[in-house]
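For this view, one protein chain was removed and the others were kept in their places.
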Amino acid sequence: MAFTKDDFKAKIENIQSQPWYKEPLGFGIARVDRGQLNKDKILQATYPVVNWKENFGSAAVFLNALKEAEVEVDTSKSEFVCSISDKFLTSCIETFRPYIPEAKGQEHKNVQVVSKLASLPIDSGFTADDYKIVFIFEDAAVESVETAYMKLYALSSGKAALRSLNLNGIFGTLPNCAWVGNQPIELEWLRENEITLKLTGKYPEITMVDKFPRFLSHIIPADNTRILETSKVRFGAQLAAGTTVMPGAAYVNFNAGTEGAVMVEGRISSSAKVGAGSDVGGGASILGVLSGTDGVPVTIGENTLLGANSCTGTTIGDGCILDAGVTILPGTKISLSEKAVAALKEINPGKEITTVMKGSDFQDINGVHFRVNSTNGQTIAMRSTREIKLNADLH
Amino acid sequence: MAFTKDDFKAKIENIQSQPWYKEPLGFGIARVDRGQLNKDKILQATYPVVNWKENFGSAAVFLNALKEAEVEVDTSKSEFVCSISDKFLTSCIETFRPYIPEAKGQEHKNVQVVSKLASLPIDSGFTADDYKIVFIFEDAAVESVETAYMKLYALSSGKAALRSLNLNGIFGTLPNCAWVGNQPIELEWLRENEITLKLTGKYPEITMVDKFPRFLSHIIPADNTRILETSKVRFGAQLAAGTTVMPGAAYVNFNAGTEGAVMVEGRISSSAKVGAGSDVGGGASILGVLSGTDGVPVTIGENTLLGANSCTGTTIGDGCILDAGVTILPGTKISLSEKAVAALKEINPGKEITTVMKGSDFQDINGVHFRVNSTNGQTIAMRSTREIKLNADLH
Partner (left out) sequence: MAFTKDDFKAKIENIQSQPWYKEPLGFGIARVDRGQLNKDKILQATYPVVNWKENFGSAAVFLNALKEAEVEVDTSKSEFVCSISDKFLTSCIETFRPYIPEAKGQEHKNVQVVSKLASLPIDSGFTADDYKIVFIFEDAAVESVETAYMKLYALSSGKAALRSLNLNGIFGTLPNCAWVGNQPIELEWLRENEITLKLTGKYPEITMVDKFPRFLSHIIPADNTRILETSKVRFGAQLAAGTTVMPGAAYVNFNAGTEGAVMVEGRISSSAKVGAGSDVGGGASILGVLSGTDGVPVTIGENTLLGANSCTGTTIGDGCILDAGVTILPGTKISLSEKAVAALKEINPGKEITTVMKGSDFQDINGVHFRVNSTNGQTIAMRSTREIKLNADLH
């Protein structure tokens, strides 16, 4: 008798009512790259699909399949990772059966993943040990490369908000590797093979040495997003559709990025984020939590222009302008004329605005134009007189 | 009876006297990359040779060959693009016959192109549909990928002057692609194949996502030109021989570049150009028309030094110095001592020079040294006391 979609739903409900079941925060199946010398060392985890607070039916299928494959899943821990097996795949396929015919394109991607895995030719060189099923049950410090990658996927795919995840332990967990394109290589393997590789002209073209891969090695951006050089965006960064990252001095670190179409020609440091319609000018620096802003993350509002070579170390509102070369740190003393105070109060009703303010006093003030008076070196703020609009051609 | 060079000349004259003949601004044969999913979508056009206001004999041969191949060429439009055919190639080869023996190296490149095309082995995998013959008759807004590329070639090869071409429509015409080396890929193709590519370890190394390719994917620079990182120069930029582009914060956008040997460690934004012997210091920003300078393109004169992290938003003359970190925007108020006024008047006879000037007042003034007085924050200008000479070793 055929197993129908109704049967599927009933089965999922049954699984989810089991005492051992726990709804995961995130889950997915990853292909892993292992060390060339140390096969037990995971260097990278590549997920065709990451589920984040979604698709709990598939989670139930996967957890049940592990149980059927006689794997003990401890759902009381914050995360669970194990290799897949033929038994696991067979169980998944059986349960997913009613959805297999329509699992194509953007539909039923978890079904597509197990179907594809089950159909890999025997001589493909891959074994079940190359694939891991991964669950995050609680947003605790990361304890494995596989869950570190899952969190970076959640951020970079936009499924988790910037700054919303616990990334503690990630630097300690991810191994530092040499990368040849998308492929991580142990530095020790390079050392052991240096003489042979160099004498035979086979020394690889190493594009970087880092713990994190690049965004474009794992994420397909929106059609109107542009990244003019892959090294400029680290995996774990988030770029809203319409963002352009230029190849000059730009950089977007992990857990940092944009919340709308933004022109990025400067640095968005870890934990910093930039609102829709804003422009981070050539060489502009937005300081991050890892260094420079004492743990308070910086947010740049919408339609704000950070001029070329400006530097921002404190949160800035909407519709603001920092002139080229201007530096606003939390402690920067900024002078306002009486007229400027009045004009800014008009569009920021109820806000404390005075003739002398510090950089950190501007966190919720919109429409500010920050300048340095070139006749006396005074840093001043006034009402921004122009709207910041991006060139529509470029986004 | 042999077809001689005299016969060739007579034939060309005859073609050029036909009522349907029109002298093109530019023409050439391109190999095109098509969409992986949408074969009708042109992603890139690669020209072995671009003719720009030159080689009109070859233009006549090509136009005549199209006619003989029964293609309707509408020379009343601004551009014409069509696939080549065996008939077209046969006609070209027949007419070019007297030049074929000497078509080698730098000689008779259009002849080399058709000879090479005619000789491609049947099993090369290429078809006539992979090649386009392209004409631009008038410098109007671009309407096709093929003519967009031809104009970028004209700029990057130095055959057309910076800012001299109508590039309207280019952002709308060029498709945004993922690039694997020189190869453009539809983002949608990546999405459709993501699961299989990732599970089988074949996800490509994407070096960028952009509408424009890189300069070095299409242009061979002069022997004394250096580009230390390919992402730093966009196709459509122009680099005069002897220019060096460093890999730190440098970037040269399309329709921007250098007019002589220049050291580039900063940003030359779209529409900006820099004169011979000048030095764009590390992280220096020259603002462009696309954002920041309200449509007035910036020109930097010859032998001028833009110090590290300086920012220039207005045209600057010859032999000038901007100190490191100095910002000169069109509206920047700049103070000059009486002595400075006199010294600058001496080398700029007849020019309006006063004790208070704005940045935009310096457009045709040479030998100016811009500084910020570190005791009072005043932006000042004085007579530059040293000549700017590039280190000959580096160029």
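As written, the chain order gives the labels A and B, with residue 1 at the start of each chain.
Basically, a residue touches a chain if its C-beta (ideal position, glycine included) is under 8 Å from a C-beta of that chain, and two chains touch if they have at least 3 such contacts.
Remember, predicted model here, so these are calculated numbers, not experimental data.
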- Only one of B:I15, B:I42, B:V113 or B:I334 touches the unshown chain, namely B:V113
- Query: Which of A:Q18, A:N176 or A:S337 touches the chain that is not shown?
  - Reply: A:N176
- Note on the structure: Across A:G35, A:G158, A:G260 or A:G377, the one contacting the chain not displayed is A:G377
- Message: Out of B:Q16, B:N193, B:S335 or B:Q378, which residue would touch the omitted chain in the full complex?
- Response: B:Q378
- Item | Residues from chain A at the interface with the omitted partner, ascending | 171-172, 176, 178, 187-188, 190-192, 194-196, 198-201, 203-211, 231-232, 234, 248-251, 266-267, 269, 283, 285, 287, 290-292, 309-311, 313, 325-327, 329, 332-335, 372, 376-379
- Could I get the residues of chain B that touch the absent chain, sorted low to high? 31, 46-49, 105-106, 109, 112-113, 116-117, 120, 124, 126, 131, 181-182, 207, 216-217, 220-221, 223-231, 246-249, 263, 265, 279, 281-283, 307-309, 323-325, 372-378, 390-391, 393-394
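What we mean here is this: only the chains that are shown with their structure count from here on.
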- Taking each chain's centre as the mean position of its Cα atoms, how many Å separate chain A from chain B? 34
